[in-house]
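Every protein chain of the complex appears in place save one, which is left out.
Think of it as A and B in the order they're written, each chain with its own count starting at 1.
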Amino acid sequence: ETSLNVVGSWGSLEMHQKFEQPFWSRTLPEASDGEIMTQVTSFDQMGIANSDVFRYLGDGLFDVGITVGDYTVSDAPELEGLDLPMMTTESDQAREVAEAFRPIAERALNQRFNSHVLAIVPYPAQVLFCNTPISGLSDLEGKKVRGSGRSTGEFLEALGAQSLNIAFNEVPGSLERGVIDCAVTGSMSGYSAGWYDVSSHMLPLPIGGWDYVITAINQDKWESIDVAEQQLIQDQVDDAFTAPVWANAENETQRGIACLTGKGDCPAGDPAGMTLIEPTRADTERARQALQDVVLPAWAGRVDADTLEQWNAGVGQVVDLQAEAP
Amino acid sequence: MIGFLSAGILTLLLAGIPVAVTLFLLAFGIDQFFSFFPLTKALGQNLWSAADSFLLIAIPLFVLMGEIIVRAGIAEKAYRAMDHWLSWLPGGLIHANITTAALFSATSGSSVATAATISTVALPQGDKLNYDPRLFCGSIAAGGTLGILIPPSINLIVYGFLTETSIPRLFMAGLIPGLGLSLLFMAMALVMCLWKPSLGGPRNVASWNARLRSLAFLVPLLILFTVIVGSIYLGWATPTEAAAIGVIVSLGLAAANRRLEGRMLMAALDGTVKTTSMLLFIILAASFLNFALTSSGLVQQLNTLLNTWDLSPYALLLAVIALFIVLGFFIETLSLMVITIPIVTPLIVAAGFDKVWFGVVMILFVEMALITPPVGLNLYIVQAARRGKPFSDVVVGTLPFIGAMLLMAALLVFFPGIALWLPNSL
């Protein structure tokens, strides 16, 4: 018999409620015929910082930890390479990126947090909300934009915008009072948090990346489980967790856009009337330029040569970019 | 486990063990007896992540501002002005106590600081003029609690921090209930003194000339309030930044009063470090205890329990209020908030109540906890300033004001607009 204590990501979001919670508390125990027992909570319910989840996981405070990779880049700068802004705009390609990055993530979690990666899945794409009319990325010049995380900040600055760090719950008020002009979050989270009341335009490009969520298990715990059971856990995670989350991601991004703009079906409630900006070719190229000239070299300077080589051979091939230390 | 906790808290606190130490000991106890994980391993990381916070630096900054205002003699002058304007009412100086507290609250983030300030300026007057000590002390202890309802407010910042609620909205929501409660306090004092004039003291009618001249004494507090709340609302500053602006402005005011000197500033800084580190020690202990409680499953147990009761929204609210009142007798207020918020707020929000509105309701009961024995900080603040006289005076004197607080709570429940109108219309 195996008992697993699972600490999931944001308890209030769909990712935890619709996927993590059902998978760990029901699907897996049932698939194991009761051999595996679990207790599931989320890091915010537990009252710990999202950036500390893997530190605690390594200490064996719990057995399975789930958090956004970008939150832990303080301890593991390698993980930034999973989610650089605008690396890919397609959900299919994003999935290939996640798979190509898996060896780097495994090594980082192994060495830094004494744990083993079980899954990498995305939150819906992080898109841009503005309270002033914009027609594309070039209009961000001189605007004050709320973005979270180091590489998003570098990206925004490279576009000529001023990047401000404001807590999520202060964003609507700040947009309303004009403290910031634009902010980045998932389309559906933006809809649920009522950002459409305080902003008028939306640019559906993954400016903030995909906010990949990494599920990992404590290494000692993993090694104490017999091989057959390890196989069972990994298979179940792949089929009953990773696959449905990816299928949902694209779907949820579309639903969020429909709810925010009123174009399409909004099952979540009354649609809002935001203006949808269609990204142009020029936008995509400009973003790619910023990524290639500023963000990628800056990241390359923060990691070791092995990681860089591995990244260039894997993720670099998928997104057709090569990173070089400055 | 609930039994262990209640018994533990009571025994340790009553034995005179420092509050923060009590909370840490309880958390260690939970780790020893009720938890499957080695929780203490997480102690260091918990302390660091909770303390490395830009939001919480608002606490020392607001404390520092209060220190400067008092040392610059600004609070004392404001009290004199309120005396000129209001001491003709039945109850005399009692109204000056309440209104000065309300005014000072508009610049202070803490109830304890407010009560301490008003005690300093008011108690000598009350003794000199032979006021009945009960109502006089009660009005200071209760008036002081306004400090956390009228913005700015450290407790509202902590609530916003823990529940991820917008702090400017919380501040706005506290303003009208805070002013309303001040009026209720005054009305209560008026009624008591009309009913039994011996409860008050001599009434004092100042000339209009003196009244108008004294208005100048209110200008500094008015400037401070406008700058702090205004800068938040115009989007120039976050609440923490507004606290820093407040410090700068109060330094300017002290200089204008010719009270700004090196020694005064060093003493103010020393007092700030002492008060803040004491408060932080308690906040950090409470946050670690909270982590221990959640990790050991107590919160889930309580949630399940409440879910099986299947209460209607108002029954749930009533149960939560009863919980606040009972815990409020025994638990220090910041700990009270930190312990209950993670358990209670999700339930209340799920029942359809507004998070901002609930923040204000909670603050009202936190205010009550400040003046209910045995653990009521404001009672001790006032008592400490009048050593050697019976403590029961202060306790009895607050009873009418507790009545006013209950009335205010009922008004908030039946007319939520009292709190929500202002933030929604700005």
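Observations
Assume contacts are C-beta pairs under 8 Å (C-beta built on N, C-alpha and C of every residue); 3 or more make two chains touch, one makes a residue touch a chain.
By our rule, contacts and distances are computed from a predicted model.
According to UniProt, the chain absent from the figure is "TRAP transporter small permease protein", selected among "TRAP transporter small permease protein", "Acyl-CoA dehydrogenase family protein", "ABC-2 type transport system ATP-binding protein" or "3-oxoadipate CoA-transferase". Of the candidate positions B:Gly8, B:Pro90, B:Gly271 or B:Gly297, contact with the unshown chain belongs to B:Gly271.
Touching the missing chain, out of B:Phe4, B:Phe54 or B:Tyr314, is residue B:Phe54. Contact with the chain that does not appear here is found for just one residue of B:Ile30, B:Leu89 or B:Ala244, B:Ala244. Note on the undisplayed chain: of the listed residues B:Ile94, B:Ile154, B:Leu221 or B:Leu280, the one touching it is B:Leu280.
Of the options A:Arg150, A:His201 or A:Arg255, the residue whose C-beta touches the omitted chain is A:Arg150. With the whole complex as reference, residues 51, 55, 59, 71, 73-77, 112, 142, 149-150, 153-154, 162, 164-165, 302 of chain A touch the missing chain. For chain B, the residues touching the chain absent from view are 12-21, 24-25, 28, 40-41, 43-45, 47-48, 51-54, 56-57, 60-61, 64, 66-67, 70-71, 73, 75-76, 112-113, 116-117, 119-121, 231, 236-237, 240-241, 244-245, 247-248, 265-278, 280-282, 284, 332, 373-375, 377, 380-381, 384-385, 387.
Criterion: only the chains that are shown with their structure count from here on.
Inter-chain spacing, taken between the CA centroids of chain A and chain B, is 39 Å.
Residue ranges on chain B touching chain A, taken from their complex, read 36-39, 41-42, 45-46, 49, 55, 160, 164-169, 233-235, 238, 287, 290-291, 294-295, 297, 299-300, 342. Only residues 5, 39, 41, 45-49, 51-52, 55-56, 59-62, 166-170, 172-174, 177-179 of chain A touch chain B when the two sit together in their complex.
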